[in-house]
Structure formats: C-alpha cells, structure tokens
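Everything on this sheet refers to the single structure shown next.
Heads up, one of the protein chains got dropped from this complex, but the rest are sitting where they should.
Right, chain A next:
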Amino acid sequence: MSEQRIKGIGVSEGIRFGKAFIYGAPAVEAAYPQRIEPEQVEAELERLEQAKRQSAAELKTIIAKSEAKLGKDKTAIIEGQLSFLDDPAFYGDIRSQIKRKQASAEQAVQTVLAKLSALFEKMNNAYVKERIHDVKDVADRLMSHLQQVFYPDLASITEPIILVAEDLTPSVTVQLDRSIVLGFVTRVGGETTHTAILSRSLGIPAVVGTGAAFEQLGHGDELILDGTEGVIVLNADAATRSSYEARQQEEQSAAGKLAKYRLLPAQTEDGKLIELAVNVGMPEEMREGLVDEADGVGLFRTEFLFMNADRFPDEEKQFAVYKQLAEAWQGKPIVIRTLDIGGDKELSYWDLPHEDNPFLGNRAIRLCLNERELFRTQLRAIVRASAFGTVKIMFPMISSMQEFRAAKQLTLEVMDELKGQGITFDEKLEIGIMAEVPSVIQLADRFAKEVDFFSIGTNDLVQYTLAVDRMNEKVAHLYDYFHPAVIRSIHSLIQAAHKEGKWVGMCGKMAGDPLAAPLLLGMELDEWSMDAASVTKQKFTLSRLNVQDSAKLLGDVLDLDTAEEIRQQVKAFHAARFSE
C-alpha cells in the first residue's frame, strides 16, 4: 500500500509512532435473522448465555483494573453494567423474547433495549435517565459477542496506542489509562477543544479536525503522528519513517536543552521577574513537581469537577477538591473560576434546552445567576477553601457591571453566612473577572474601580472580538490573537487596570505562545497562566527577552493594520533572538 498523509490541526506538539486504536461504537452487522425456528430456541439461549459469559468476564477484568485507578464512583457504573447481565428486567426479558417470541438473540437484545429506552426516556430524574447509556453499553457489548465483532474497550487497552476517535469527551477520557496513550487523533475539533486542552496539559501529541480523511484509518494500522505540523502518515515508506525518526530525535534534544529552565524562576534577560502560573482543571493535570515549576494557578477550571461526575457535586465534595488544591500550592495564589458551562461544555446529568446560539446564550455567569442555589453552593465551597491557602475567585464571561455586582453581592452574602456559622475563611479574598467579552474592554476603566483583578481569556476574547466561531473549520483561519483589534484590546485593558492599581493576568493560549511573549512583556502583563506543558518553554523564551526591546516592538506593532503584518514583525523579532 502506498503512503498516505492526512492533514489536520496540530494542537499538541511532538512526533509519535504507534498502532491506531479506533474508538467508537462497535461495527455490528445490520443483517441478522429476526426470527428463529421453535427447535432452535435451546441453541439460541445457549448462544446468548455464551455472549453473556464473555461480556461478564470482560466487565470483571475492567472492574479489577479500574478500582484502584478510578475510585469507587466510576467502578459503581461498571459494576452496575455487570449486574444488568443478571437483571430480570434486562437479561430475563431477553431470554423470554427468545423463548416466547422465537426472536433471534440479536433481535431480543434490541427489543429489550428499545423497551427500556422508552421507559427511561419518561423519567423526570436526569440521573436515572442517564443510566440508559449504561444499559446501551451492555447491550452493545452483548451484540459484539453475538456477532463476534471487536468491541472497542478503552479500559481494556494494555499496549501503547494512538487513540483515534470521532471526538473525545471528558467522560471518555476519564476512563483512559493515560500512560499508554501515545497520541490522539480526532475527526472533529479545533485548537481550543477539550481534546486540545487535555493533550497539551498532559504533553501528549495530538492532531484534531482531520475531517473525512479520518475514515481511512483502520484499527491496528501503523501510524506516524506529527502533532507539531498536524499530520498523520499512514503506510509510511522507509524514507519518510527515517526522516520522522530524525525529527523526533531533534525534538527530544531540544527538550533536553530546555530542561535546565524547569525549576528556575521566570526572569527576563534584564532581570525582571515574571509571575508564571498554570491552568489546571482535571486532577490528572496536577502532575508531580508542578508546584515547584510554577508560581501558582492562574486558572482552575471547576467545570471538570462537574463534568467528570454523574450528578452535581455537593458543597462538601467541592470543598474537599478546592481545599486540597489550596493546600497543595502551599500559599502560592490560586485563581478558582466559577462554573463555566453552556456553550460547548455540557453536563450529562443536566438537560439544558437547546440554543441556536449557545456562545451568546445562557452560559457561564449568566447561567449561574439564573441558578442561584447551584452558584451559592459553589461559592460557599470556594470561600471555605480560602482558609487553607491563597484563594481568589474569578467569574467567567462577565459582560456588564450589573452581572459583576450581582455575583460579588452573592459572594459577600455567602461570607456573612459563613461568619455567622463560625466558619473561618480569608476575609481579604480577591474577587476578579475574566476579560473575554469586548464590552469589558470598553468599560475597563469602570470595572477597574470595582474588581480586584482581571484575567484575559484570549480564546473567547478573540472569538467575540472578531466574530469567528472557533469550532467552524471554514472560518477558523480568521481566528488570530495577533489581529490588531485583539492586541489593542489587551493593551488598553492592561493600561486601564494599572491606572487603578489592579493586576491583569492572562489564562488563554496566547500566554504560553513564545511568539506573543515580547508583546505581552511590552504591555506589562502581570501574571501569565498557561498549560503545564508550556511553562518551561516560556521561561526559556523570557530569559532571552528584555523589557526595552519588547516595549519598542509593541510600539511598532500597534501601528500595523493586519494580523499578517503583526505576525511577520513578531516572527522577525523572534528569529533574531532564537536563531541558534
């Protein structure tokens, strides 16, 4: 077979060689007999019984493996699936379909699944409704054994693989043993999706958004994944293979050169110390040693705590997580962002009505202000955790002063309530906002009088400023933080904040981009928060920059008209300092 190259978007750097593992619904043949002859009933029941035994054996292996790794909650789901295999309402009904109706085993499984789906669909309780997915998983597993086709089981992977999937959701990635995933390939997605964030923070190379070309990848195919250029090579010939091997070696030696910066403070050539923080969300992102590499957490995404669950985490559960985070960082500042869902982030157990424009809709702070009890519970948990470290609260997607005042008012109420209950917390806890909606930039001077800090979320700020849907592959090329409107927005926000003595951070992808570093240094950005994987590289970048040259570059760039011109100018500046 001849060599094939599949192009996508490289969202996490690095080159890897490995076998493809295709994750998706099992390929079950549509064609199976619906009915059997009466004399076949016994044999059919035995065929079903065998599929059940195989399914049960697999589930037991998964339970044994995952108990230690995933904890009690996740194992409960798999144990539930195992119990369905003996459940009169599931397995009992399937048997009776074969016995009474002479249905084939496959037909019987499908009939019972359809009946249960209809029953669960009517339930009011979202948690119960959600359990139908577990029933479907078990039905799929039985079907795969009846049809003797491969069932793609994430928990069963034991050899290193390149994971290929339509898309990766948090509920899928939580099942994954990350130590054996060499890389990710997904059909959908852009730079700022869950897969991109996850892969960057774990330092696992990834290519997303391959589109239809994705179909050419088969289970077990030998792939070369190039997360730096966004390419997947299938059936690589010897020449290609050796050129990639050489590049992989280059990358490794470059990483070796950076290693000495890992534990050094972030400091410019002329001695200015920069506060370099990390963005974290999933517990897996808090790898060992991270506390010694960074100056704090500039963004703690609380939504993963909600997404990796099958119901709303209560106050105690949230408190335990925030407290552990605060203690782990030993007094270094941590900025906890309140729940940011809606838009592209949904909760499996909460049926939010469909919206035509979710990014302009009921999301983040808007949703929290509409759901006061949910918000209050989270605020109580965060404020309580402030007794154990330096905790700051940040509200996402603020677009008006009223929203900020309402959210702050609720926080103050929660503080009063806690005080009344004799619960201690940090009374000087800072309250700030994400700057990601253009109206905040316009009103920066007003906001600066009331907030304690700003943190610029470049991902959304770019999308809202330039009116570009970052998920739409057709217009994704228009999405660029070097656009002069974005550069000016960031610059004017920092100036307005500094005038009132307030600090400004940045927690979007731009903060970790070496090309953007001189501009951000020139603007005197106070806190830079990025994926854990970018920290060492950005320390190295800063060590080669100085304030004076960076301020001059910024001045020049502010005179330019297009993103293209700005990129060129910044690249030339960069090349002059990082040529070797």
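Assume contacts are C-beta pairs under 8 Å (C-beta built on N, C-alpha and C of every residue); 3 or more make two chains touch, one makes a residue touch a chain; residues count from 1.
Here, contacts and distances are computed from a predicted model.
Trainee: Which protein name, taken from UniProt, belongs to the chain you can't see among "NADH-quinone oxidoreductase subunit B", "Phosphocarrier protein", "Transport permease protein" or "Cysteine desulfurase"?
Mentor: Choosing among "NADH-quinone oxidoreductase subunit B", "Phosphocarrier protein", "Transport permease protein" or "Cysteine desulfurase", the correct UniProt name is "Phosphocarrier protein".
Trainee: For the chain that's not shown, point to the residue among A:131, A:323, A:363 or A:509 touching it.
Mentor: A:131
Trainee: With respect to the chain omitted from the figure, which of A:119, A:259 or A:320 is a touching residue?
Mentor: For the chain that is not drawn, the touching residue is A:119.
Trainee: Of A:311, A:332, A:366 or A:498, which one is in contact with the hidden chain?
Mentor: Residue touching the chain left out of view: A:311.
Trainee: By the contact definition given up top, give the residues of chain A that touch the hidden chain.
Mentor: Residues of chain A in contact with the hidden chain: 76-77, 79-80, 83-84, 86-90, 92, 116, 119-120, 123-125, 127-128, 131, 135, 311.
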